[in-house]
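Apart from one protein chain that is not included, each protein chain of the complex appears where it belongs.
Should a chain be cited, it is by its letter among A, B and C, assigned in written order, with residues numbered from 1 in that chain.
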């Protein structure tokens, strides 16, 4: 059984939703306070959605310097798993734990809506419970989610297979209409080179119960839990 | 002056002026508001506190209120709207409740006018920004465009919270010697005289009198909210109050007055953002994101530690005293000393003369479509689908996070939002609705319709209305017509609330929505909370299966006075307001709730703007299914009568669909319930067809509907 | 001193909140800088910067950019603006 830690910055709000989703999936979780440096021995750190420090300056910029992030960095160095969702993805990019940056949505508006994601790799701890090319229905909710990497960096990402999720249409094709924020190459989520750190703009924790519209997000959490259990063995 | 026993000084005058403003003292509306029904078995807290509270049973209560931010939003749409949301959130968490939902009611002039469009978009941006940032979902609202709001927009925000009754906080100062803590933002010169500003017309001097606009800080508010939640049940917390209009003056005065004690404050201890602020500026500043607490003596350190953890600082700025007075010092120097009874309750009630507008009788007697172009039913239908008032609102609410919290079972886009209650079978249903446009002809009827329609929206998802909050947006009461509207609107809210058994537990009055002598139409906005006995039984507004039978519950009718069709065709309001039989309304609503509870209907949608034909189109568009229906006598009716039957806004009606197998049971139910009901047709096909009279392809209808609000 | 016969200018426009308006963003950035050890930071105000490239002679450009600021770039209710002009082909200068 994997232990999950959910980081709480003062402006974080999806910590509750993450804890709920994990509970639905049958996994306990602890909260990790932004000013602490102790990860309480968790196997996976979740950097949840929200507005960490009001998202002033740039989303995630101030949070990337919080004391807890030093501990998260060490956790990453040790090969520990990290899932950054929405604001958490922004924090990971700002902290340099993932490449690239997240810019204001191309439409210059906040977007809260369901999107369809295509799973690009199934050999990561986050996606091994999915079929290759599987489509997940998960909501986005953000104003600054336009993933950007310069051409060289993008080529490197593609070559190393670091793109895990892309926005696609119902048929699974890349389509600007299906891309809610104008991300380059339809990128919705990427992993680091080792495949241990995932940043994604969509909110899997909002898609864990059919009454809320979809349970596809559970796959991400289940995947982590099973991978963690595997590692422990 | 006689009340003071001496002449007030400048600071005291400023404080009295702010608290005696219409905005704070309700001096014009107070007597009228007393006539509203405010009690009921579920009411735990009626008007008089920061927000009303109703019991949901099993140790949970729902706390809610609506408030206007019209004037600030006219001056600065983004920040005005944002701080409106911030203000209503504080009202809710000041009661000890955790905010779980926001709703907004907004009104502007014609969106084809770039200026109006700009204001509308900026207001939506401001509402979204604050709610999204703080992490409270915006689950519903209402957007109306009408020339009557071109000069004065309406921006009303409603917040709903949940609280365990035992944890409920009240804003009552107690315990002589207890310290008063001010926490949150530093105090600046922003928003000074905001309350008096909101109590006056817009005119040439308004710009000069305009208070410095407040810039919202949802991040700070989030920290305040979390800290206040953490303090729930803390033995050191005696009272909690937000700092709203008239700032420290009103929060402190009201908290002391409710508790039957006094307060002594030292303005020198108030942390400031700017140098050189006078005691008057400190006492009247409306800087946002501040809360005032009364603590048990000795509890300061424990409470401040909680705030500190959230990055906030609190300062003890005064103490509770026995004498019922508000005493202000600046360091050692006394600067004000006012009797709280005078300050809070002393404003003389005003009863300005009231009279209906001239020529009203003649306008009521007009033919609603007199002089209007003769549109075919299909032409009228197309125009309605393309009207920004009937069109799809997704472009608005996809900018609002309506899902955060993982409890939104039904968000914006239906008749009422539905929020689940964790660990329970039942759910909360929420809606806001403004009055019918015919309220310009008959404000009393229009207000009653607002209440009836809100209740109908809740009933349409299967929820029983529990209580309501209201925001009465009106023009200058010093004009006889304005005062008449105020009297009539309050009477109308009362009529419907009493008849439908829905108590009024909180509210807000926004008068002086005028520019250069031009008033807004009377705009009573009703926010309502209902309880859905079984969340799993809720239905949506859209049809769900081809072959299902479509029925109309409620009367046929053809009333076009004040309708959207009339607005499009004539640009004016004339003719009689739609009738409202509140007894019938109650029966129709009870019937639809019963049908939903028994699982007989698969969709339900109220007939509102655009009448029966628009309700049918929406049910089709939301469900992605066509329909074929007919109305008795439609084909043979005269052209005007025909438009009335299709697009008239006759009240007390819902459009439902049911599986063929459930039809007989549904019919029995409406017979027993003494509700007029009739079968209209069948769900299915690629078009929406009304007899021989009008047929529109679903794809065409969708294009019009989805494009109605697009830039 | 550049001559006025050039016809392409860039206006470096800075729009800031009026001093009386609170600037939560500035406050948060100041706190963040303190946390990072920049104790010498006494205050931060955050604003918007716009580089507007116009095709016009200097005098016209000045008048037109001023009009743009008043009509669109600056929200006079809460903000104030200032700008300087530089020839478009010159390298990036100091902010105004």
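Just so it is clear, contacts are C-beta pairs under 8 Å (C-beta built on N, C-alpha and C of every residue); 3 or more make two chains touch, one makes a residue touch a chain.
Because the structure is a prediction, the values reported are computed rather than measured.
In the complete complex, the hidden chain is touched by one of A:17, A:94 or A:205, namely A:94. Of C:20, C:52 or C:77, it is C:52 that touches the chain left out of the display. Remark: the residues of chain C touching the chain excluded from display are 8, 12, 14-16, 19, 26, 29, 32-33, 36, 38, 40-56, 60-61, 64, 67-68, 71-73, 92, 94-96.
Residue positions on chain A in contact with the hidden chain: 57-58, 61-62, 65, 93-94, 99-101, 103-104, 106-108, 148, 150, 182, in rising order.
Going forward, only the chains that are shown with their structure count from here on.
Centroids built from CA atoms put chain C at 40 Å from chain B.
Centroids built from CA atoms put chain C at 36 Å from chain A. Touching two or more other chains at once are residues 24, 28 of chain C.
Of all residues in chain A, those touching 2 or more other chains are 53-54, 56, listed in ascending order.
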